[in-house]
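One protein chain is absent from this view; the other protein chains keep their places.
Letters A and B name the chains as they come in the text, with residue numbers starting at 1 for each one.
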Amino acid sequence: MKALLPPRPRRIAVAFGLPAALIAGWWITSADSQSFYFPPLQTILHTFGKLWFSSKALPNIVPSLWRFSVGYLAAAFLGIAIGVPVGASRNLRNVLEPVLEFLRAIPPPVLVPVLILFTGIGNEMKALVIVFGCIWPVLLNTVAGVRSLDEVLAETVRSYRIGRLSRLQHFVLPGASPQIFTGLRQALPIGIILMVVSEMFAASDGIGFSLVQYQRTFAIPEMWSGIILLGIIGIVLSLIFRAIEARLLGWYHGLRQSQRAG
Amino acid sequence: MPAATAKVRAKTSARTIVWLQGLAGLAGFAALLEVVPRSGLISPLYLPPFSTIMAALFKETTTAEFWTALSDTLEAWALGLAISVVAGVVIGIGIGSSHVLRALTHSTIEFLRPIPSVALIPLAVLLFGSQIQSTLVLVVYASFWQVLIQVLYGVQDVDPVARETARSYGLGAWAQIRYVTWPTTLPYLMTGIRLAAAVALILAITSEVAIDTQGLGKEISDTESGGAVPIMYAYVIVAGIIGVIVNVGARALERRVLAWHPSVRLDTAETGA
Partner (left out) sequence: MLEVKSLRKVYEDTSRTVEAIRDVSFSVGQGQLVCIVGPSGAGKTTLLKCIAGLLAPSSGDIILEGQRVVEPPPAMAVVFQEYGRSLFPWMSVHDNVALPLKHKKIDTARREALVRNALSAVDLKGVEAAYPWQLSGGMQQRVAIARAVAYEPHVLLMDEPFAAVDAQTRADLEDLIRVLWHRLRVTVLFVTHDIDESVYLGQRVLVMSHAPTVIMEDVEIDLPDERTQLETRSMNRFGELRKHIYSKIQLAKQGWRPPSE
């Protein structure tokens, strides 16, 4: 089969082959479905267009994405800000490690009820839940990144008397950035999950809220379309992330390639 | 032998210091939790002092309800994890052993992976209500990917020379898997199990909070709406402790297995979410 097609079309065929087949399969097997819970794919897609591309959609999508962004970015900032000093100091690490190990083991959705106590069911609660969930991969990976900074480079920095702030800007952060990005990447799906869960639990708008509404009112095609929407959001966010990472870590990919070749 | 005992003493004292530092951190955290509510900085209605929470915790452990909830959560976790691991290994080795399959499924896997498992909550609720099957849907969906991805890495890492050698000795597909693929994949699988175990626990408790299936999560949301705040925190702490045990246990298991396979990279060992 490989010899049949030239490389570019072949790659596209391989990439879209199975998904296309699966979607086609789904369409066909559900076409005349009488099942209440599994309506025809055609109906779902139709509802999808009607629902999420209308003006009604924005009041639901925008708040969700807003909460996610605020929570995720706050978690990223805090995770890095705490992770750098902890990574740099062995004593600090030894003291904090059991506490952090415990805190990170608490499933973040568990905090939804807890935070409702403090901040009610508003946006703060959701943003805080997202922060609490997303901060751990960022923090732990930042610590690992700072710990694994090259010793020779560290000595070079010292020998040229490069100052604290400059060291942070030109050595610590760029040096740890590949690992930090791993943490940020791991935090992405966590943030999406928490955004949805916190909205399912207690909200008056948002994608998670809509999903629960559809489920409660047995609006099945709408519910399915919501699920698909979440999937698409997940994919889009991870593509955006990958684009940003490719930009900022271009030097790293080049370095690894040259190491592998040499 | 004075030199040897000095050596041993020096090593143990370094270890002890680390332990003491960690203990100090925990003690400091508990102290903070005790002082802040009592001082009124945060109202003790929202955050009871540490001692109050501990008292509630000890009292809970004497009730049957506590142990039922705990075993419900652990049951869903273990079952979901087992299913994910088996499915992940079978499908992973199956896909991974064939170039064609791997290429064909790559885009599908990359498409499905980022879909948050909680998106399936409404569907699960419709199909299974608040029974354990709902939880299992979420747990399996999320944990399966962790195992699958790692198994795929492992199969990819198999030394082509070893595989050629096996084939030239006339070993059939099953024997090849047993003697070549499996040993290489095992360490990766351990990493996958570690990641999946953590994710499985989180999703089990999440579904209990969101769907109200029996378990620790349900206790937490019930006590919150019932206003039994110290008990709620007690359950939160229990959830954390279980999580720590699972994480630490999985890491120890992984390290044990990795110790027999020195050639495998250890860089994922530290930082799995």
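To be clear about the criterion, contacts are C-beta pairs under 8 Å (C-beta built on N, C-alpha and C of every residue); 3 or more make two chains touch, one makes a residue touch a chain.
Treat the numbers as computed from the prediction; the structure is a model and nothing was measured.
Trainee: Have a look at A:38, A:118, A:171 or A:241 and name the one touching the chain we're not showing.
Mentor: Final answer for the missing-chain contact: A:171.
Trainee: Just the residue numbers, please: which parts of subunit A touch the chain that's not shown?
Mentor: 150-153, 155-156, 158-163, 166, 170-171, 174-175, 177, 251-252, 254-255, 258-259
We take it that only the chains that are shown with their structure count from here on.
Trainee: Roughly how many whole angstrom separate the Cα centroids of subunit A and subunit B?
Mentor: 18
Trainee: So in the complex, which bits of subunit B are touching subunit A?
Mentor: It comes out as residues 17-18, 21-26, 28-29, 46-47, 100, 103-108, 111-112, 114-123, 125-127, 201-202, 205-206, 209-210, 216-217, 220-221, 223-225, 229, 232-233, 236, 239-244, 246-248, 270-271, 273.
Trainee: Give the list of subunit A residues in touch with subunit B in this complex.
Mentor: 1, 14-19, 22, 37, 91, 94-99, 101-114, 116-118, 136-137, 140-141, 144, 179, 182-183, 186-190, 192-193, 196-197, 200-201, 208, 211-212, 214-215, 218, 220, 223-224, 226-227, 230-231, 234-235, 237-238
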